[in-house]
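One chain of protein is taken out of this complex; the other chains stay put.
For chain A:
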Amino acid sequence: MAVELQPTESAIDFTLKILLLGDSGVGKTSLLTRFAHDNFDEQVASTIGVDFAVKKLSVYDKRVKLTVWDTAGQEKFRTLTTTFYRGAKGIIMVYDVSRPDTLLHLEEQWMRELELHGTEADAVRMVVANKVDVGDARRVSWHEGSDFARRHGCLFAETSAKTNIAVANAFEELVLKILETPSLLEDAGLRSGTVLLDSPQSGYGVYDYCYC
């Protein structure tokens, strides 16, 4: 396994800022809690303003510190926290597979928001279809989600924070892709010229991200 969670060494090769975006109630906070603390609560208080968690990973021989930012999903809060977008290297856009409108809003609202406030042109973007544990309540298929992601040049993953399906995997895919993008590492504390050339391709619904 190329990725090992929680390196014990204190020295960090570089720090990456990751954002979670998406409508209220799609499960951003739950994804963060699952990823950072391997925990899940059936109900969590709605996020007001921004929330923040740190997770350390080892990716190949690199020690990576991820700062993951969670934000409120309601419209009112979007323009408030523009500094929140600054320097983000990875963007996770989350929708709920039982609420098709939340996928629609990724295009109509969240991607525009990102264009407006994002500072990294090459930031790696990933669409995450959350709550795949809902069974019959599912309203957005894998194909619809993955087509959407491909059309917008994003990685794609299906997850369940509740039953712990593919959450860590999604974050790891994102990190690997960031590591393959030299322009994103310039100010991330990595020694210059160090680029991973032989990262494996995952077959888990991930599309190539063009950064040329």
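Just so it is clear, a contact is a pair of C-beta atoms (placed from the backbone, for glycine too) under 8 Å apart; a residue touches a chain by one contact, two chains touch by 3 or more; residues count from 1.
Just so we're on the same page, contacts and distances are computed from a predicted model.
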Task = If you had to name the missing chain as UniProt does, which of "Rab-GAP TBC domain-containing protein", "Ras-related protein Rab-39B", "ER membrane protein complex subunit 6" or "SKP1-like protein" would it be?
result = "Rab-GAP TBC domain-containing protein"
Key: Residue touching the undisplayed chain, where the options are A:T67, A:Q109 or A:T181   = A:T67
Inquiry  = Just checking the interface: what residues of chain A touch the absent partner chain?
reply    = 24-25, 41-46, 48-52, 54, 67, 72-77, 79-81, 83-84
